[in-house]
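A single protein chain has been removed from this complex, and every other one stays in its place.
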Amino acid sequence: MSVLVGKDTRLCVSGITGREGTFHALNNRNYGTNVVAGVTPGKGGQDVEGIPVFDTFHAAVADSGANTAMIFVPPRFAADSILEAQDAGIELIIAITEGIPAHDELRVFNHLSHQSGVRLIGPNCPGILSPGKANVGIIPASFFKEGNVGVVSRSGTLTYQIGNELARAGFGNSSIVGIGGDPVPGSSFIDIIALFEADPETELIVMSGEIGGSAEEEAAEYIAANVTKPVVAYIAGFTAPPGKTMGHAGAIVSGTAGTAVAKAEALEAKGVRVGRTPTETAEIAAQILSA
Amino acid sequence: MSVLVGKDTRLCVSGITGREGTFHALNNRNYGTNVVAGVTPGKGGQDVEGIPVFDTFHAAVADSGANTAMIFVPPRFAADSILEAQDAGIELIIAITEGIPAHDELRVFNHLSHQSGVRLIGPNCPGILSPGKANVGIIPASFFKEGNVGVVSRSGTLTYQIGNELARAGFGNSSIVGIGGDPVPGSSFIDIIALFEADPETELIVMSGEIGGSAEEEAAEYIAANVTKPVVAYIAGFTAPPGKTMGHAGAIVSGTAGTAVAKAEALEAKGVRVGRTPTETAEIAAQILSA
Amino acid sequence: MDLLEYQGKQLFARHGVAVPSGLPATTVAEAVDAADKIGYPCVVKAQVQVGGRGKAGGIKVAQDRQEAQLHSQAILGMDIKGHTVHEIWVEAASDIASEYYASIVFDRSAKAPLVMLSTQGGMDIEEVAERDPNAIAKLHVDPLLGFQEFHGRRLAFEAGVDEDVVRPIAAILARLYEAFVAEEAMLVEVNPLIITGDRDVWALDAKVTLDDNALYRHPENAALRNPGNEDPQEQMAHERGLTFVKLDGDIGILGNGAGLVMSTIDVVSQAGGSPANFLDAGGGSKAEAITSAVEVILANPNVKAVLFNIFGGITRCDEVAKGLIEAFAQINPIVPFVVRLDGTNDVEGRRLLAEANLPNVHAQDTMLGAAQKVVELAQGVAS
Partner (left out) sequence: MDLLEYQGKQLFARHGVAVPSGLPATTVAEAVDAADKIGYPCVVKAQVQVGGRGKAGGIKVAQDRQEAQLHSQAILGMDIKGHTVHEIWVEAASDIASEYYASIVFDRSAKAPLVMLSTQGGMDIEEVAERDPNAIAKLHVDPLLGFQEFHGRRLAFEAGVDEDVVRPIAAILARLYEAFVAEEAMLVEVNPLIITGDRDVWALDAKVTLDDNALYRHPENAALRNPGNEDPQEQMAHERGLTFVKLDGDIGILGNGAGLVMSTIDVVSQAGGSPANFLDAGGGSKAEAITSAVEVILANPNVKAVLFNIFGGITRCDEVAKGLIEAFAQINPIVPFVVRLDGTNDVEGRRLLAEANLPNVHAQDTMLGAAQKVVELAQGVAS
């Protein structure tokens, strides 16, 4: 088992004829992901190394039975592509695109929240890897192996770092889910932690947060009330100066709330162990799993 | 028993300080309806013959525990008042106001459909009367008595006509629900018929439709699949000329669909008996009830 | 409220929809002047709210001034399916490569606008729908989300428009939707939507129905109502704020509430009568409104008898009675009236009428009885 992506995934890639879109669609297919279609308006009827391209998501879904979408179009087109994927009946939309305007994200999130049977991951995320089963996105899969640790993270490269430290300690992953660092993520820590809690293969959950917002604090409350599996957390940004935006739109510190210290304390208060470095986080996870 | 309004109704009247608002609020109270509050922005702190007036629905609900709203403000303000009532937690909104712009109704309907725990009746409707229990709206209650016939109607005065014919035949009503004749009614025939089906006091359902739209045809399908109680229908507009709007925004005939004949046939095909005049409709109902 | 073609085009232009340039005219001299300004060839188009103008000879191309004069002479005053042409629109002739169809309707069942696009424009879309339903691409738009770019693309691809116009077609659909929402229309239809020789997309016709209830927010649209195209009696009723539809028969009908009035018309017809009008006096009518409504009904010389069918809710029967009494005082009608009053203050209303003892006014207890009585009176059987 794994969460969200796996052997049942039938992937349609929006923006498949772009340079990066082609590269990662093929990369995902090479890993074993069932890439059934691509969408690029005006290029319907073409193919990308055998993957059929359609003008619309509706045509792609009708023809290929796609159930998962990866959004790889520039920010200017991404909100529209997400909405189109939902309208065409896609159940899981994974938006890699970085730099989508915040008000677009607001509209998309609120609209999708009124529709049933659709889940959005991202935007501005590295995607989801279920080692040995499927890879949807840009996570460098060769650094991870199958295992029993579920990872959920707001940051892409930080996820790789933690996953890599775990791999060095000898542990693999059920799934690695990047939820992205944007102001309005489609799925929250809570959404993904709930999936890992229900996933029989996952024995321990690692969540990697960062300064800004209150998603980690909300996750702490949720974990205390609903999660039986051990959770280990890491928070980036302990030494970030207040009032500065650091890269991710999410990573801004204002006043006391939203600081790494506040987040770590909120998590520890609910029994979640928090590592101070990626290395220490992996060590704690390894300790628990070896106990 | 009855549907929607009854002894548990705690009514807040929007537009209570207007001439018509005051008249009908007091009229409803005189009938026995528990009128707990009114809303008129800028008149908070005043009262209408003992009914406290508030500036906002939120203040009215907080102070009076109102659970039902009657909207009696001019069309220019009605959509806003409905949205405010919902936002304040009102569960049942009965909008009497006639002449609300259709695009306002579209926005209101679609927004309310995404909120849980709220039901809109109307707009452009006479309200709901549960004889002997409560009257919310402008239905002349003295012409009706308690009984076992549930009435649902797109037209106000036609409802009175049919209710009156039933009363002459010796039958009373569980509830009389005017759903209104506007393009986008908050509740449909189906919504109300489902309530009557579940209401133990109701033994027979009369639905009074009219030309235009497809609500009656949809109700016919629903009745065939879900309703065990006898349903008698009346359709107004058999002799209406095609292509003309007749009063209600709903009452327009275009081509073959939406005609009174098509509606009557759709209903009869599903076993619903259709009267050709209000009198005949009441007679059929009386026959069934006396059988 | 239905707009004339050129009013619809002017509305479109405000929202960035490309339309041919043109000028309206109500006289031949104005039309020739307009044609000169626009240049030749130009098209002279009858402005009436009815389809099939082309077949009826209401649309003609003028190659020169002489033809402009001849065509405008022929078209002005022409009768097209019962509509007299009071106004024409002279516009630049277009270079038509393809004729498409686009529309947005207010779909009540779906509670959402329905957008349609077809490459089979220029003909009756109902015929297209019947012959080849797949030739029309359709989708609903969530009114809270609005028209998205993908909606336009999807319609264009599914309708199978020429590849080079997918983007401009999608763009014009977005602008039509903007017009539909911003102007609070119930219908926006473009047939044909043309592709020009230069591959531009133009609205060559415009059918726009606006929501009367929203006109207060659009004073510039409210001002467009074109008295020349309305029946004088309907215009009179409209000015008095009455909901009125003229019918073919000889029995004047007044009731309160659209459903009851429609039902009254049905019952009168079933009794063998032929109603002369639909008139809904509305909820809460005061005496003056009733008096005013009687004047409108009697403005139709065909009327041989009048039926009042009132079941009072907001409307009070005593006010109706007072209004009728006042009408008799003012205009002394010569045709018989049948009056049925039930509901709020009916006892008082009936008493007032009885006291007034108006000539040739017949009180009836039931709707059915009243309908039968008025039919008898109209047919001269009783008096």
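Note that the chains are named A, B and C in the order they appear, and that numbering of residues resets to 1 at the start of each chain.
Assume contacts are C-beta pairs under 8 Å (C-beta built on N, C-alpha and C of every residue); 3 or more make two chains touch, one makes a residue touch a chain.
Remember, it's a predicted structure, so these values are computed and weren't measured experimentally.
Per the touch definition above, the residue from A:Asp55, A:Asp80 or A:Glu98 contacting the chain not shown is A:Glu98. Only one of B:Arg10, B:Arg107, B:Lys229 or B:Arg276 touches the chain withheld from this view, namely B:Arg107. Touching the omitted chain from chain C are residues 144-145. In the full complex, chain A touches the omitted chain through residues 20, 75-76, 98-104, 106-107, 109-111, 113-114, 126, 138-140, 143, 153-161, 164, 181, 183-184, 208, 210-211, 213-215, 218, 234, 236-241, 244-251, 255, 260, 276-279.
Residues of chain B in touch with the missing chain: 41-42, 44, 55-59, 77, 80-81, 83-84, 87, 107, 111.
One rule holds in what follows: only the chains that are shown with their structure count from here on.
Put simply, the chain nearest the middle, going by average C-alpha positions, is B.
Distance between chain centres (mean CA atoms), chain A to chain C: 54 Å. Listed for chain C are residues 142, 144, each touching two or more other chains.
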